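Beneath this line is the structure, given in structure tokens, with notes to follow.
Note that this complex is displayed minus one protein chain, with the remaining chains in position.
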Amino acid sequence: MESMSEPIDANHEASIRQGFASHGLMQTLHATLESVEAGRAVIRLPFSEHITQHHGYVHAGAITAIVDTACGCAAMTLSTASLGLLTVEYKVNFLAPARGKEFVATGQVVKAGKTLTICQGTVEDDSGVQVALMQATMMVLKG
Amino acid sequence: MESMSEPIDANHEASIRQGFASHGLMQTLHATLESVEAGRAVIRLPFSEHITQHHGYVHAGAITAIVDTACGCAAMTLSTASLGLLTVEYKVNFLAPARGKEFVATGQVVKAGKTLTICQGTVEDDSGVQVALMQATMMVLKG
Amino acid sequence: MESMSEPIDANHEASIRQGFASHGLMQTLHATLESVEAGRAVIRLPFSEHITQHHGYVHAGAITAIVDTACGCAAMTLSTASLGLLTVEYKVNFLAPARGKEFVATGQVVKAGKTLTICQGTVEDDSGVQVALMQATMMVLKG
Partner (left out) sequence: MESMSEPIDANHEASIRQGFASHGLMQTLHATLESVEAGRAVIRLPFSEHITQHHGYVHAGAITAIVDTACGCAAMTLSTASLGLLTVEYKVNFLAPARGKEFVATGQVVKAGKTLTICQGTVEDDSGVQVALMQATMMVLKG
């Protein structure tokens, strides 16, 4: 999952950032959208007790939420005419307990098709330990 | 996914409910654990703006969090000696936008193995529309 | 996953059976299409050494092939105008080693959407032991 590292149009990035800002859940989790490039997006999530599970680590649902959103933003970068985005489905493996002070979710487009966009996502903690791996199918809604 | 409808030992249920109450994320989402039976658990989630995505529906991550937790609680019901539970992985299909006033997640054990427990989960809105379908692999940690 | 048990139009069933007969792989595996109803299809696979893995059980790939095809046929039953079918993705859990004399794969539509059809599938051996559980996304191609 190497970065394509291509910037996107400033208006398009502003529109994706506005979409992200309107996610109630991202605000509730205290997640922030770090970067948006062509086919790739990065979201940060600080550790906090209000997003834990019973062992005191970050809940799988919160980890999933940020990597799903990173994949969704990544998919949006490749379609300027999109009216919205639906997550069709995803699968996540949890590779290590989500302990650490901060988590970084990266979503990357593997294939942008006419109807469906396939993404891979990863979440790492602040020591570089990979805590989750996602494979997702997104549907970009077109006008 | 029919209910097995067998009650479990009261101490065991109390311990699972205590575990649920210690999930910071479940409190943050305002999710409640409705019922715990042998091989099955049900969680309720009221709609609220603080858990939405950009279209104003409930975020896939919040839907995933409740059905993951329902599957986890269901897996716990079948193991009195468990010390904890890890979600190994899951896959979720989103069948309809999560609009509605309330959502009910049901987790059901399909097979409880020596090391791994396989579960199915569903989420319905308050009109009975199925919004998500999960297939999950859990690892029950034993003493 | 209860059967809807509704027969479909005889011409439509003939067309699905013709499609099945044209799968080189189904012939190679010696799989047969047992039944086709509205939203549901059943495929049988006899045990044979030419489809095994290294422990002598039926290979996960052969089990997957029949339950994928059962889900695909099930999806086709709900669309008379379809020009074909693509498997978008699937996830399979293997619940028990595939030993036994015969295997029965059942594919069932969970939701038939405008673009995508979501199916669940199961495979049982001839003792009724569930060996696999699938959740699949199909795309029915329309004219």
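A, B and C are the chain letters, set down in written order, and residue numbers restart from 1 in every chain.
The rule is simple: a residue touches a chain if its C-beta (ideal position, glycine included) is under 8 Å from a C-beta of that chain, and two chains touch if they have at least 3 such contacts.
Since the structure is predicted, the reported quantities are computational estimates derived from the model, not experimental observations.
Contact with the omitted chain, checked across B:D68, B:E89 or B:D125, is made by B:E89.
Mapped onto subunit A, the interface with the missing chain covers residues 91, 93, 95-96, 110-111, 113, 118, 120, 130, 133, 135, 137.
Take subunit B: the residues that touch the chain left off the picture are 88-89, 91, 115-116, 137, 139. Considering the complete assembly, subunit C touches the hidden chain via residues 19-20, 22-28, 48-55, 59-62, 64-66, 68-69, 84-94, 97.
Note that only the chains that are shown with their structure count from here on.
Rotation angle, subunit B onto subunit C, C-alpha superposition: 180 degrees, expressed as a multiple of 5. For this pair, subunit A with subunit C, the centres built from the Cα atoms lie 33 Å apart.
Distance from the subunit B centre to the subunit C centre is 28 Å, each centre being the mean of its Cα atoms. Counting partner chains per residue, subunit B shows two or more touched chains at residues 91, 93.
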